[in-house]
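Here the structure is laid out as structure tokens; the discussion comes afterwards.
The complex appears here without one of its protein chains, the remainder shown in place.
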Amino acid sequence: MAGAAPQGASAGSDIYRGNGPRLLLPVWLWVGIFLVAPVLIMAVYSVLTKEFRGGVIWDFTLAAYDQFFLDRGLFGDEPPRIEWTYIGIFWRSIWQAGLATVLCLLIGFPTAWFIATRPARVRSVWLFLITIPYWVNLLIRTVSMKFLIRDTGPLNEFLLWAGIIDTPLALVNTNFAVQLGLFYSYLPFMVLPIYAAVERYDFSLSEAAADLYADSWTTLRLIILPVVKPGIVAGCILVFVPSLGAFLAPELLGGAKTFMIGSLIEEQFKGAAGNWPFGAAASMILLSIVMAVLLLHARAQTKGDRT
Amino acid sequence: MTDLRHFTGFRPLTVLCLFILYAPLVIVAVYSFNESTSITRWGGFSLKWYVDVFTGPEAPKFRDAAINSFTIAIGAATCATLIATAAAVAMTRAGRFRGKLASLALINLPLMVPEIVTAVASLVFFITIGLTTGLLTIFLAHVVFCIPFAYLPISARMQSVPDVYEQAAMDLYATPWEAFRLILLPLMAPGILSGFLLAFIISLDDFLITNFVKGAGVETLPTAIFGSVKQGIKPNIMAISTLLLGVSVVCVTLSWLIGRAGQKR
């Protein structure tokens, strides 16, 4: 994400000096009106009173956050305890997004490295192959995965035919399927930023390490990984953030059986629950988690730049 | 001496990665040519599901959805590209000024806000200001998240073009606008086209935000496909998926060719 952006305020030419603010006005207006203002309005909604069956009443209350964090029993009259339902849903989403990130990294890094170290002519073909899935509709990819792993789908047919299994594997409608879906959905997002970082890697560093009798895995660990870390971090963020709010994977691959954050929020606006302030509050909490992750990343990066 | 670039096992992992990425797509593409109505049993090669997509009972629905999708994608990508180009000039060619770092954060903000949050925020925003949801609301929301995707290739390209040509033009009394229009813009064309294509495909791809802000009687391809697959995966959906897969491949190829042409210059 940050990789291709100009570094800081000092970079670049200044031949259109003085025009900066004017040229940035459209982006400020558009993103300001259609993203920042909506998020602020949503923040207001999260402290409004819910109207029965959808909608809000303009009375300020913290009821939505109370409902999120505090359990007052099914009948609302017990002394408040910590409510684990929603924290649990968030925790499982974070866990699944984290696991998807790790899996993507384990496959994505070697792939990015391998492609980036091919000779120039072959490299562009590999790169082309890895870019295509990145540009293919996410919905279509999720549907394809569902088709592949369903009980009567090609994967099970193949395994039955090959005699590896006797009864079809029940893959679809499980948490495993959701996990697989997340991994599959966002894998290309991991490869490309790491590729960009490896491409800029200076191989004289590896040569120096080899001269000092480091074996290749030691070089990887001590030299290469630290140098290409920005690309890895960017890739991890590009996988983790969308996985966290994923909707299609739990809905289509998980059989809508267990909520992830995305489906929990959707249910408040499109399903039976009709609790808009609660949906807004859950969105605010999700946004806070993501912003915290990004701030940590930004701080680590500026620290890294200084050293 | 060992090859410093070589790590044992990386090649098979790469092949595995590509296999994982392509296997489901290829299988769906293959099955879209299935004669049989049962989606999992192979009944011989046939183009009948493609005929069905264009002439079958659901054809009008998918045609309207496709028209909506492409209208919105072209409109949103155009608008986002204009905004992103202006922003890229400011960020790479206008020296230092106040608010530059904040602007960079703002441009990338749509990437950082999870999609479900943007979707909810957009919905409550349109309800609050009383704008009836429809095609227009989808367009307004799509431009927002298309901006950073258009910006990335445009700014990357602009950084790689030295400003000496514009400098020379301005020494010859060209106005900044003329220098931009006559010198920078043609040099920038590959980057701008790449940005447009990326924004276009991102808009075409979007399901979640569209599903929240679309109005009565308005479907885009992803929402129409989602509505259909919720009832089960049908062969005609596999045919549409394969067609859309084709659109993506064409766009990547175009972008790739443009990129190569740009490098040669």
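Which chain is which? They are A and B, in the order written, and residues in each are numbered from 1.
We adopt the following convention: contacts are C-beta pairs under 8 Å (C-beta built on N, C-alpha and C of every residue); 3 or more make two chains touch, one makes a residue touch a chain.
In this text, contacts and distances are computed from a predicted model.
Missing from the rendering is one chain, named in UniProt as "Putrescine-binding periplasmic protein" (options: "Putrescine-binding periplasmic protein", "NADH-quinone oxidoreductase subunit M", "Glycerol operon regulatory protein" or "Cell division topological specificity factor").
The omitted chain makes contact with just one of the residues B:79, B:94 or B:225: B:79. The chain that is not drawn here is touched, among residues A:44, A:223 or A:256, by A:256.
When the omitted chain is restored, the residue from B:29, B:106, B:123 or B:252 that touches it is B:123.
If you put the hidden chain back, the residue from A:40, A:57 or A:170 that touches it is A:170.
Contact between chain B and the unshown chain involves residues 39-40, 57, 71-72, 74-75, 78-79, 82, 123, 126-127, 132-137, 139, 215-219, 227, 230-232.
Residue positions on chain A in contact with the hidden chain: 52-55, 74-76, 85-86, 88-89, 150-152, 170, 172-173, 255-259, 264, 267, 269-275, in rising order.
We adopt the following convention: only the chains that are shown with their structure count from here on.
Within the complex formed with chain B, the chain A residues making contact are 1-2, 4-6, 8-24, 26-28, 30-32, 34-39, 41-42, 45, 107-108, 110-111, 113-115, 117, 124, 126, 128-133, 135-141, 143-148, 150, 152-154, 157, 184, 187-188, 191, 203, 206-207, 210, 216-217, 219-220, 241-242, 244-245, 247-248, 252, 261-262, 265-266, 269-270, 276, 279-280, 283, 286-287, 290-291, 294.
Against chain A, the residues of chain B that register as touching in their complex are 1-2, 4-7, 9-11, 13-14, 16-18, 20-25, 27-28, 31, 39-40, 82-84, 86-87, 89-101, 103-104, 106-118, 120-125, 128, 140-141, 143-144, 147, 152, 155-156, 159, 163, 166-167, 170, 176, 179-180, 201, 204-205, 207-208, 212, 222, 225-226, 229-230, 233, 237-238, 241, 244-245, 248-249, 251-253, 256, 260.
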